[in-house]
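A protein chain is absent from this complex, but the other protein chains hold their places.
Right, subunit A next:
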Amino acid sequence: SVDDLPPSSASAVTPLGSSVIPIVNKLQDIFAQLGSQSTIALPQVAVVGSQSSGKSSVLEALVGRDFLPRGNDICTRRPLRLQLVQTKPSSDGGSDEEWGEFLHHDPVRRIYDFSEIRREIEAETNRVSGENKGVSDIPIGLKIFSPNVLDISLVDLPGITKVPVGDQPSDIEARIRTMILTYIKEPSCLILAVSPANTDLANSDALQIAGNADPDGHRTIGVITKLDIMDRGTDARNHLLGKTIPLRLGYVGVVNRSQEDILMNRSIKDALVAEEKFFRSRPVYSGLTDRLGVPQLAKKLNQVLVQHIKALLPSLKSRINNALFATAKEYESYGDITESRGGQGALLLSFITKYCEAYSSTLEGKSKEMSTSELSGGARILYIFQSVFVKSLEEVDPCEDLTADDIRTAIQNATGPRSALFVPDVPFEVLVRRQISRLLDPSLQCARFIFDELVKISHQCMMKELQRFPVLQKRMDEVIGNFLREGLEPSQAMIRDLIEMEMDYINTSHPNFIGGTKAVEQAMQTVKSSRIPHPVARPRDTVEPERTASSGSQIKTRSFLGRQANGIITDQAVPTAADAERPAPAGSTSWSGFSSIFRGSDGQAAAKNNLLNKPFSETTQEVYQNLSTIYLKEPPTILKSSETHSEQESVEIEITKLLLKSYYDIVRKNVEDLVPKAIMHFLVNYTKRELHNVFIEKLYRENLIEELLKEPDELAIKRKRTQETLRILQQANRTLDELPLEAESVERGYKIGSEAKHEELPGTRRSRTETNGNGRLHM
């Protein structure tokens, strides 16, 4: 029955039961669980005003019950988040009970005695802000359930005070202003600016601070209180009409209970009746009934809030969606957690498998996370082979540190005490072996590079996923590091073998080898063409006819006929060698022996050479001393071949060089081809094939699994928190989905809403037409 109800709802006979406010209330509860982490600003109404401007009285009148602390000085000392929830009245099958719930109570309990609510607010305020008028910005959450209220969410903020009292700091006004601003600065906040009529509106603190957050007043509702105590002869008509200070949402004038009324325990219901009477008795306020009185304020607030929320919902929805997406992704990155032994084993196994897959796909260039900005994985290996290894081998000139003198000395040493009739093979072989041995180091280095590359690739695999399990990551790194090292050894051994093979047998029958005859022809030509501009050398040729170019060439041609049949060479070469009274240069001689021929080829060899020469020269000296009195000049300990080149010698040197280059090219090509193959076979492909087995063997052990899959504590906490956030956001998203967003779906939405949430939204159907009729309140 209408008479039982306080006038606030009795006169507001058409509650605008839109479904949006309960939904926002729900969202508020949902986000309250997130605490301060919540970055999503929900639509709300903040009540601002100077101290004793009547903010709390306005709130109480809206609720229809006394429940707020009151007094002459500062009463509201913490922000009070107040949610009014309309319940079903008894006439509609519900109950007329009214109660409040504090959000800081756990578990939530219903308080039916409103004076107890007041005491609880006071106690809770004192608990945080101290007994003596201190102010705090930590809000108190209170829900009021009643059939007599409209769905509104409000924040009651401390009043702007000028003079500090009690424990208040000297900058109390600045602090309260800053606190108020943090609430009303959010574009989602509606501002209820309460100014008393008995002060100058142009200097109203409430409107002033509202203007700081909302310059053009599109989300500020002006409330003018204390219309009854204005000076005689003055009225607030122009204020209410917005002529003094325009506000897009307009003004509402109210008459609150006076302190006297409160002391006399006059009820709010009586006060509302008195208010209505007051307005009716003043002709100046006639025609303004739509902006006078608490019931009108409640109605207006509800309408504006509904519109405001509707305007904000699309962006709110998208923000919640974004947050949901981000949180879901973050949660995913923390992975699942399995407790059972079997599950953990399977997890480890899948990790190993995934790791090996990632490893091979990175190598083969099938990785999903392929970079477009730089080479990675297998491409880097190819680059090392081609652009690093092969390229640097190609750039090496086999004759670069080989002077003509070196070659001549080698030739002279090879022919022994006689002068050579033919160009001997030995210097060529010695020199070519030395060049081949130079290829060993870069080849080994290449293998080392590839090894490093594989280690790098292994680190990149599953990096994100493995962050969860630092122990596993460490162990996997160890295992793969050792395993790769195991693969490096055979590949390096193979490379050494390859180079030794090349040195051990100089295959002069290789089809690509230039061969003796061709080399001689080319050398002759080169020497001749280079001699023409140097006629100075000519006379010498005639002095030594036995070394003429023609005879020399004849002999040498024979000496290098071995290209057709090796035997011929040996047959013809053997007499020469025998004449020289030294072992035949058949290649059976040890390496050290050969290298010792070269003066200065390396320090050891030179030293040996000296040792060999010394005893010989001493004995000859003794012999000569006994037999004759003619003394010869002692030969120097280190002998050098004569410094001038004959044409013959030049040809010989040129031939040796040509042979050297040709053969070196063949070997280099072999090495360039075989070393990468060896590395791929023994290191890269081997590890790729065997990695999985190795992991299984080394890591998949019953007693290891638990230790390997141990997560760091912080991660577990993070996962839990993200899971919670995710749950809340999903809840929020579902809540929002219950709401129609499009204008054309409003009608249908109400229907759905009223059916789905029947017990929460009484009178929804009744209000449908009313809401649509209020289209002028669109913001």
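One rule holds in what follows: a residue touches a chain if its C-beta (ideal position, glycine included) is under 8 Å from a C-beta of that chain, and two chains touch if they have at least 3 such contacts; residues count from 1.
We adopt the following convention: contacts and distances are computed from a predicted model.
Peer 1: Name the omitted chain as UniProt records it, choosing among "CDC20/Fizzy WD40 domain-containing protein", "GPI transamidase component PIG-S", "Mitochondrial fission protein ELM1" or "MIP18 family-like domain-containing protein".
Peer 2: "Mitochondrial fission protein ELM1"
Peer 1: Identify the residue among A:V165, A:V284, A:V396 or A:A493 that touches the chain left out of the display.
Peer 2: A:V284
Peer 1: Tell me which of A:N126, A:T182 or A:N685 is the one touching the absent chain.
Peer 2: Answer from the full complex: A:T182 touches the omitted chain.
Peer 1: Which one touches the absent chain: A:N203, A:S387 or A:N693?
Peer 2: Selected residue, touching the omitted chain: A:N203.
Peer 1: Touching the hidden chain in the complete assembly: which of A:S95, A:N132, A:N212 or A:Q259 does that?
Peer 2: Hidden-chain contact among the options goes to A:N212.
Peer 1: Just one of A:S115, A:T234 or A:N693 touches the chain that is missing; which is it?
Peer 2: A:T234
Peer 1: Which residue, A:D92, A:D113, A:E131 or A:D171, contacts the hidden chain when the whole complex is considered?
Peer 2: A:D171
Peer 1: Could you please point out the subunit A residues that touch the chain left off the display?
Peer 2: 162, 171, 173-174, 177-178, 180-182, 185, 200-204, 207-209, 211-212, 215-217, 233-235, 237, 241, 243-247, 283-284, 286-287
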